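Excluded from the complex is one protein chain; the other protein chains are retained at their positions.
Going by the order they are written in, the chains are A, B and C; count residues from 1 in each one.
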């Protein structure tokens, strides 16, 4: 059972709810996440009269029965979709499809700045790029580290694109907090709980990738760690799960998109580059992701994929990315959305005219 | 190594190629599948001069190096996409997206005829329905059998829709050969080799579903059994693979669509009903399938899903199917295709105008 | 709910139970399998008084609550372990560990007869060997067919070992019924329901292999098809499931052994050859299988593995098989069993005597 407080209700009211529950012997916790404050009750043995009293306390919006292992992430608790706003131009979860693009690893100034310019010109709204790389092999290139972050900042300065980059440790988060616009938590770190808590406490937008063998429920439980620490700015990213099939690097689980859109209010992105591991399948899977309701894409682009130090096989060249963006816009419009900002009524109308009866989530 | 004969080359020419190879101690076989005739050579120790002689023999088109476990199914052997033509109105593999719909099981006259009318009116071009059901439990409803086939034929008579129905045994294929328009071979039978051979010998269009545990390569190797028996009319159908995720009944492997379109010339369909097992995810995944290049869809529709004897949870009501078809047409057009016949140049042009730069396979 | 009839109760008594149930509006079926006769009741809305009446009817042993999708296979229905007796010397499910060995495919007289002699001399109690091979590729060796069966019979004549061989089609079962001692149903046929029914009607001992992506529950539901057709002589065989791990051909799921021994009374064998796909891991996994309670093993042995036409990499040479059998006997004794016949009490005692010294802690 959870008690959902009214938006803007002062914390003192939630604490009063908790105090009443404790007096009656129930184990309760107050959780806040942005606009939401809830009181979570561990005991399920609340009697009818107790429920009635609770619902009349100041600030209480409603009581929600919940055996779900995640609460703040649940669409039961918050029916309207969350829009994560990084900058005025970079919002995820609304009508606009957000495309984040860039190389797997930052390699040098020429590479990152040129790639950033190319993806911005094709319509990407943020730059991805790894400075600290979690690599399976201790003998593989582990990223440029601090130097990589410096180059990302330079690319941001020259293009205005916000930076999305992976953080592999909560110490690192403290050190480089100011440099990063969106904290990416990678597949291998999805259950690094100290890191999730730190990302939650940071308050900064977080892009959380699904573990390659995590169930959708576990994925949401990891998001809950961030929300429960008070940070409502969470974006989820499907990036392929591990199966027996080996024609692709992973099996991109696109059905996770409608499942997630049903179960949670958080925005959902898809990474077709890691999901397939093969550049020539990226365009098809990008279109499929948009068609089934994804709020955005994370695509690997490199100024010269054949010379990329990592993940070259799954990386698009700028020209192919540009073509893809044009094709994607058509698919986006066919489901009532767009890659371009859909801020004012006019554009919205135009879109809807084209998309006619199409329904989005 | 395989020797590809010219289209229309008499079999005697292929036999002459084989005779020459046998003389030189090589193990060779002649295979024909519709328009294709090939001579497959097991030994890979052909010397340069032997190759030269082979390429000059009458009827030889070209020599293709092939370690692939499938040959006739390979796009290396036949670069142009196969269009399987069941009736004038039901072609799979061209610009038109083929939607096949109907109930899991045939239950009674009212149910199958009403459903057939509903799906035809919404734009489906064929009727699916099970008469002989392969069920995991010996205690589950196993289908109406012969009576079910009779009802399917009645529905065909009243609507003109061709019948797609599952065959679980090669004896059954002999018995009901004339009643069926498309032989469906189900997931559990994908490696029932006697059945595959029988389907191959029948010459009738075959819809082959991927085994829930089969790799894409094994899927194509099963298609090869049908092709090698002389039947070029094979449609492939992705229907979900088994993984650890259980929010959905299976994990629909949509990346199989671009992978298959690359590796084979055979048309590729997607079954989002079995792929997800949940009716409310079917629309999203249908759109995704079309967006990533599928040539058609297999969708479960029942006049009243709540009363279906099997698979009700994943079945659409006619009203929802109708809405989906309208939405799907928009997505199809966004990738340069249509659910409607794209026979004459005018429609094609119009479509391409709308789709602009979109590229299909 | 199921009604378990007394052993030997005449079928008329079971039919009387069914008649009573039908009168009260319940949907019931009579099922018999060897010593068992049960009445299965689909409806779960039996009232207390009805239950009492049922339990007093002639021939009724007891009532068993069962939502299980398998009934005759369940240990709830039959608590004592089934011992399948093929010949006096070949019993599976008791204290003796049954080792069945032989080549993947029958190749020629010399190969099969020599291998049969070698495995008999090392202690195997039956000969395995494929005559009709279900092969993923239409271009692979598909077995010697009828000629292979003739050679197996010759090997049986010379060694006295019963024959275990795969049947891939129910027509084939009719044709070769008299030649085979144990019908093997392979992994790919685990859900070939017409074949399961035919094997059930045959009454002959059946070795049913688990599908490579079948759950344990589905495995038992397939066994139920055979039992429900009246054949109690079913042996189950774990042979590896398909996972993401590729250091081995499959992942041998040994925990299936204790799970199966708990859920069913049927004997459980393990095939470490297909389970690992690597000859050098076969000995370790054979010992593990015996240690965790398997009733027998199915091991690939070939007189010369390097020249085997199929599965050579996972096949033992006779010398290694001999060594393994000696080591296995030690492990078998450590868990109170033996590879040798343990017919009379004396042998059992002897075993325990040997094992005694070991218990001193």
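Just so it is clear, contacts are C-beta pairs under 8 Å (C-beta built on N, C-alpha and C of every residue); 3 or more make two chains touch, one makes a residue touch a chain.
Note that the coordinates shown come from a computational prediction; the quantities given were computed from them, not determined experimentally.
Of A:224, A:300 or A:327, it is A:224 that touches the chain left out of the display. Screening A:52, A:110 or A:171 for touch with the missing chain picks out A:171. The chain not shown here is touched by just one of C:6, C:19, C:62 or C:280, and that residue is C:280.
For chain A, the list of residues touching the undisplayed chain reads 29, 40, 42, 69-71, 134-139, 168-171, 188-189, 191-194, 211-213, 218, 221-222, 224-225, 228, 242.
Looking at chain B, the residues touching the absent chain are 242-244, 246. For chain C, the residues touching the chain absent from view are 213, 215-217, 241, 243-248, 251-259, 262, 275-276, 280-281, 284-285, 287-293, 323, 326-327, 330-331, 333-335, 355, 357-359, 361.
Following the convention adopted for this analysis, only the chains that are shown with their structure count from here on.
Matching CA atoms, the turn from chain A to chain C amounts to 180°, rounded to the nearest 5. Chain nearest the geometric middle of the protein is B, using mean C-alpha positions.
Note: the chain lying farthest from chain A is C, by mean C-alpha position. Distance between chain centres (mean CA atoms), chain B to chain C: 36 Å. Annotation for chain C: residues touching 2 or more other chains are 213, 242.
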